[in-house]
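First up is the structure itself, then whatever we jot down about it.
Note that this complex is displayed minus one protein chain, with the remaining chains in position.
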Amino acid sequence: MRDADIYTQQGFGHSSGFGARPALLIVDFVVGFTDPAIYGGGNILDAVANTRELLAVARERGLPVAYTRVVYADDGADAGVFCQKAKGLERLTEHAPASQIVAALAPRAGELIVRKTQPSAFFNTMLAPWLSGKGVDTVIVTGCTTSGCVRASVVDSLSHNFRTVVATDGVGDRALGPHEANLFDMGQKYADLMTCAEIAVRIRQAV
Amino acid sequence: MRDADIYTQQGFGHSSGFGARPALLIVDFVVGFTDPAIYGGGNILDAVANTRELLAVARERGLPVAYTRVVYADDGADAGVFCQKAKGLERLTEHAPASQIVAALAPRAGELIVRKTQPSAFFNTMLAPWLSGKGVDTVIVTGCTTSGCVRASVVDSLSHNFRTVVATDGVGDRALGPHEANLFDMGQKYADLMTCAEIAVRIRQAV
Amino acid sequence: MRDADIYTQQGFGHSSGFGARPALLIVDFVVGFTDPAIYGGGNILDAVANTRELLAVARERGLPVAYTRVVYADDGADAGVFCQKAKGLERLTEHAPASQIVAALAPRAGELIVRKTQPSAFFNTMLAPWLSGKGVDTVIVTGCTTSGCVRASVVDSLSHNFRTVVATDGVGDRALGPHEANLFDMGQKYADLMTCAEIAVRIRQAV
Partner (left out) sequence: MRDADIYTQQGFGHSSGFGARPALLIVDFVVGFTDPAIYGGGNILDAVANTRELLAVARERGLPVAYTRVVYADDGADAGVFCQKAKGLERLTEHAPASQIVAALAPRAGELIVRKTQPSAFFNTMLAPWLSGKGVDTVIVTGCTTSGCVRASVVDSLSHNFRTVVATDGVGDRALGPHEANLFDMGQKYADLMTCAEIAVRIRQAV
């Protein structure tokens, strides 16, 4: 039996739907993750371009927008086990060029910037209370990498009880095998998969 | 370039090592996830058998041992978005046969049983404080599914700053494609990959 | 200067208000905390009686209702530092008479029962995601003790970004000095203070 068929037969792959109050979460689209010489590559730049269009729609309709950055202390005091697996991650400090959000997606006043040291945008950050305080019921996720911080954030978004939508062409990865494999996992168990264009239509309907 | 080479070039895939105070975490080895007619299949039964041997070593050396079960309220009051993606999950209630830990791995007094409704063993559970209270520095993970609750638990274990080791033949999945893909992701970014036999040797050295 | 004047001068004691989607949280009104021979006494029984009336209004208007119980494992595997400070707390197990919710406030189907081992109703429990999933913006708190689990839950409710209201005559304590002192702290910094009768009026306006 094909993998997808096993999931279907066991009850996975249903839609969790789109609620009345969506928000946009943009994960780790920072210089270092878009530069192939650091942590970038693959289809990440395409995902940035698609996110830029989706962000315009989100702003036009007044959706809450949140961004994540990886930010470690200048002295490395908060470098933990993750920095042992991924050596050099702790160089992403507050003012390091590699840790700045890309210019195409520069945040505006009132949008939330989440500083994090772990994969998930939600892990020990104020993101969930911020979304909850704005009455959000649906989290739309773009960013990178699909197989890393996007996946971790999507699992936590679901766990916090938000309907979760992954923008299939708004997320990117340095390598396409893990990108595809993680889209499969997320679509079966954690999130609905839609293109940025499809999401834009739904935002205009919902808000 | 091969996927693995991209990761190596960008600094991933290093070892986080094995500490002095390991614990064993056994994720969702319950009847319903070992039965192919419910959520089981693939290599899950092999993983149970290998975990049984590793559990014997862990107990012999006095390691803290924790198990997870998926447990929803009898009236479905706590069913959330996860139950929309995976229909029927909320049938795993306290006394449902499908939600009981398999007999081969029956917990003993003093071992922790974590009831959870979300993918990760750590998400809004008392697992991390329990491990921390026992001075644990390394979490060895077995269970199922590799691409689901194991992966989510491993990401959180790392995020809680525990060195994390995935037992490659102690974790299983209903479908082998996602099993392999998630072992790759975890090995590159979140955990060290070792067989149960290799882990047994390290436990005997460490404790 | 009087204590209250210092707070006023420094900008504390403002109202956070009452939102459009309130929920009722009933903390630890279990047999053992209403029995003076165990953990009860003081004004706790009066608070149960007042909560009973508020609960009727909450149900009439369809508010989400959540209860907490203290529940430790039968074998004490999850007893931690809290059980060292408060000896015997670990006797509150799933089936112990002392850990059952009082009959006057028996939960109904669809209402959430939160099992906890720590002071706060929110600490590593699924309460916040459950409330968020129901679109709640305001948490009304009754229960006991004012200086213990109510206070801890109120601080976390605020931290999760819920407007928080403490029912002054719906919370009780084994000793009245700490009851009054904690109402003062909560009113200045974390929650609005209202009587059950005042809250009932606001619920009928809001919903």
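Labels A, B and C are assigned to the chains in the order they are written; within every chain, residues are numbered from 1.
As a working rule, contacts are C-beta pairs under 8 Å (C-beta built on N, C-alpha and C of every residue); 3 or more make two chains touch, one makes a residue touch a chain.
A quick note: this is a predicted structure, and the numbers were derived from the prediction, not measured.
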Item to check | Which residue of C:Ala73, C:Ala96, C:Ala181 or C:Val207 touches the chain not shown here | outcome: C:Ala181
Checklist entry - Of B:Gly88, B:Pro129 or B:Gly177, which sits in contact with the chain we cannot see? => result B:Pro129
Checklist entry - Of the listed residues C:Ala98, C:Val114, C:Leu158 or C:Cys196, which contacts the missing chain in the full complex? => result C:Leu158
Checklist entry - In the full complex, which of A:Thr68, A:Ser99 or A:Thr117 touches the chain missing from this view? => result A:Thr117
Checklist entry - Residues of subunit B in contact with the chain that isn't shown? => result 128-133, 135, 137, 159-162
Checklist entry - What residue numbers in subunit A mark contact with the hidden partner chain? => result 73, 75, 77-78, 80-81, 109-113, 117-118, 124-126, 128-130, 133
Next on the checklist: By the contact criterion defined above, which parts of subunit C meet the unshown chain? Give residue numbers in ascending order.
Outcome noted: 3, 6-7, 10-17, 38-39, 41-42, 80-82, 84-89, 118-120, 123-124, 147-148, 151-152, 155-156, 158-159, 161-164, 174-178, 181-182, 184-185, 188-191
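We take it that only the chains that are shown with their structure count from here on.
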Checklist entry - Roughly how big is the turn, in degrees to the nearest 5, that lines up subunit A with subunit C by CA atoms? => result 180
Next on the checklist: Distance between subunit A and subunit B based on Cα centroids, please, to the nearest Å.
Outcome noted: 24
Checklist entry - Mind pulling the subunit B residues that touch 2 or more other chains? => result 80-81, 118, 124
